[in-house]
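Note that one protein chain of the assembly has been removed; the remaining protein chains are unaltered in position.
Up next, subunit A:
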Amino acid sequence: MVPEQPARRSTLSRRGLLKGGGAVAFGGLSIAALKLPMFGIDPVQACPNGGAAKDVSADERELVISNWTGYIDPRKNPKSTLAQFQDQTGISVTYNVDINDNAEFYAKVKNQMRACEPIDRDMIVMTDWMAARMISLGFIQPLNKGNVPNLDKNLIESLQGVPWDPEREYSAPWQSGLTGIAYNADLVPEVSSFEELITRDDLKGKITLLSEMADTMGFFLKVTGADPVDFDDDEWAAAIDRLREVKESGQLLQFAGNNYLQQLSQGTLLACEAWSGDVIQAQYDNPNLKFVVPEEGLSLWSDNMMVPNYATHQTHAETWIDYYYQPEVAAKLAAWVNYICPVQGAQEAMLDIDPSLAENPLIFPDSEMLANTWDFMTLTDEKQSQYEGEWADVISS
């Protein structure tokens, strides 16, 4: 074997260079830490012109939307709601499915929004608590009510006023849903309350709870005797303690984001906290999956369409909202998505599409069912951060 040539170290040795580089970097950082601006984040400031951009809708027949995955009927179909929207209005829609998680999407756009820069979308769809946060931070443009007559006319009553947007000036529900319990009727007897779900021995280690704080904590507040619509710090603390207890008892398999129904169908899970629309969709494949209204009630939430600051096609976005608030269009969408349809009159329109769905209380809940629902208290920014922090402490420790 030929001995290797010793590395030439006269001018530059790798190790010397690394050491030198390290020293320079360290020195630089130390100086920087003392002198340079510190990468702090300034308080939110009002954007010039109220965050409104010049609306170029008249010249550009375009609309850019970001929505959640699987939340619209198949777009390629020439008869789909989206294709017909494009035909009727001549607006070409760029429909992105780049929202998977409220917090994640928010993290992606918040720096631009804080800096009063456009996020290159004309419409985004966010769940209540995140919609509330964005509106309170001034990131959202008010809707021009003159352009959305159908919204005012057809929005179902239970969604008309929400505490964070009492007049629906900024937001329009895209779809709503209920959070309740699903179980596999093939494998276990009915799970009729949340209390049962978190205590029953035959479910031990075979249930999941949702990883959305508001969904799961709403139930824990109920179980500990508080009201999720209006609670104080002590009641919250009691609910968090109960959650910790349940977690440490080994009752839970996981905190689930979105693939819980597959596991429920396979039998890895026997029951879980679940979103209504997911369960209805999964029932097409496995009729043994059942959705129950727990004795504690249901949590009612919406995903809301909103126009972010500096959107340049606001008028088109409003045309879109108005279009989807026509009962026929809403029924067609609901027949595919299977969540709660927020549009009055869609139930009658659904009779023409699929009468069985028109009678499904999880898509068109009756007043009795709605009386049994709550929507989670709207939290201030500080409280949201505190509660989410304590929630995170429990689920990730």
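Methods note: contacts are C-beta pairs under 8 Å (C-beta built on N, C-alpha and C of every residue); 3 or more make two chains touch, one makes a residue touch a chain; residues count from 1.
Everything below uses one rule, namely that contacts and distances are computed from a predicted model.
Protein name for the hidden chain, per its UniProt entry and selected from "Inner-membrane translocator", "TatD family hydrolase", "NAD(P)/FAD-dependent oxidoreductase" or "ABC transporter permease": "ABC transporter permease".
In the complete complex, the hidden chain is touched by one of A:60, A:104 or A:295, namely A:104. Residue A:395 is the one among A:97, A:238 or A:395 that touches the chain not shown.
Within the complete assembly, residues 1, 10-12, 14-15, 18, 25, 28-29, 32-33, 38-44, 101, 103-104, 106-107, 110, 133, 136-137, 205-206, 213, 247, 250, 252-255, 259, 263, 266-268, 381-382, 384-385, 388-389, 391-393, 395-397 of subunit A touch the chain that is not shown.
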